[in-house]
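All protein chains but one are shown in place.
Going by the order they are written in, the chains are A and B; count residues from 1 in each one.
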Amino acid sequence: MTPNPTSSSTTRNLGIVTILGLGLVVLLGGFLTEPDDLMGDLVRIMYVHVPAAIMTYTGFVVGAIASGFYLWKRSEFADLVAHAAIEIGVISGVLLILTGAIWGEPTWGTYWSWQDVRLVSTLVLVLLYVGYLAIRQLPVDHHVRARRSAVIAIASTIMIPIVRYSVTWWSNRTLHQEASLTDGKLEDLTLFTLMVAIVIGLVAFAWLTIHRFRVLWLEQQVDNVGLAGAIAERRAEASTGVEAAVTAPSANGDPS
Amino acid sequence: MSDLVAILLAWALVIGGLGAYGLWTITRGKALAKLVPEDRQRWMTTETTNTETGKGESA
Partner (left out) sequence: MTNLDPDGVGEGADDYRELSDLTPRAAKNTATGAKKWVPIAVLGLVIVGLGGIVAQGLVNGTLFFHEVDQAVEERPNLDDERFRMLGIPVEGTVVETTLREEFAVAFTVTFDGVTADVVHIGDPPQLFQPDVPVTLEGRWVNGGAPVDNFVGGVNDGWWFESDTMLVKHDNDYRNDNEERIGEAEERSAEAEERSAEAEERSASE
């Protein structure tokens, strides 16, 4: 089997922990924890919904820190880390919104509510970072792209505290419950399972970010290789053209 | 939608979505690695590089 070029011992270990941990979360969250009094088994959606939320926030925070580092040191490495982390944050954010909708329909009575500050602010947050990813795809110079996107990544973090505290600030304007983790209202095994699910989510986040970073690095290298190759080929063509001009003046020196 | 369907759908979306993304990065990495000289895949060529294979054990 050919070795996976974006793997290393670290990512292999992270991958193993993710898969084993996922098995444990399925066992605990799917079977061993008790259903909730009010919403019954639907509470089990929490074990994927909350880790998706943590991964979303982590992606955007890591992205902003890396972007700050880029602006400070002009490090290409930091720029690519920001891209990788934010991309995973956006994917987690979409999954967060989708699992929330699936959970919301049977419990609140609706998939989505435009009056809900938590839901709407989360959508705004994810949309801002979708914009970040789109801006990264515009054909501009690497440095311009990195600088522009770093500023957007940092500016967009303004939404994170709004999303986080919306349920407290506007508690009557949201169907969403307040943070479950910090108020000690969860049962022992439920809390333990949720903690395990969050830790595994973060390990998976690290695994994905490292892999995605390496893919982005390779893409950058391919760009550079492509450019170097094109220059070399042009040089070769130019010298052939000179030879051709010498031997056949009618060709006017155009490369053949 | 029954409760069971909702639970399975939510779990499948998260695990399947992130899993598919992980697989995509690996496939894309493999395709791109063919185009890049190994000395420029720097996480594979640190000071612990294996001189026989040229592959490193670094993180």
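Going forward, a residue touches a chain if its C-beta (ideal position, glycine included) is under 8 Å from a C-beta of that chain, and two chains touch if they have at least 3 such contacts.
Given the structure is predicted, the values throughout are model-derived calculations rather than measurements.
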Identified contact with the non-displayed chain, of A:V120, A:I160 or A:L202: A:V120
Among A:N4, A:T58 or A:T107, the residue in touch with the chain that has been omitted: A:T107
Residues of chain A (touch criterion as defined above) contacting the omitted chain: 33-39, 43, 46, 106-110, 113-115, 120, 123-124, 127-128, 130-131, 133-141, 172-175, 177-180, 183, 185-187, 190, 222-223, 225-227, 229-230, 233-234
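Operating definition for what follows: only the chains that are shown with their structure count from here on.
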Touching residues on chain A, where the partner in the complex is chain B: 2-10, 22, 26, 30, 40-42, 44-45, 48-49, 51-52, 88, 91-92, 94-95, 98-99, 102-103, 105-106, 204, 207-208, 211-212, 214-215, 217-219, 221-222, 224-225
In the complex with chain A, residue positions of chain B that touch it: 1, 3-4, 6-7, 9-11, 13-15, 17-18, 21-22, 25-26, 28-30, 32-33, 35-37, 40-44, 55-59
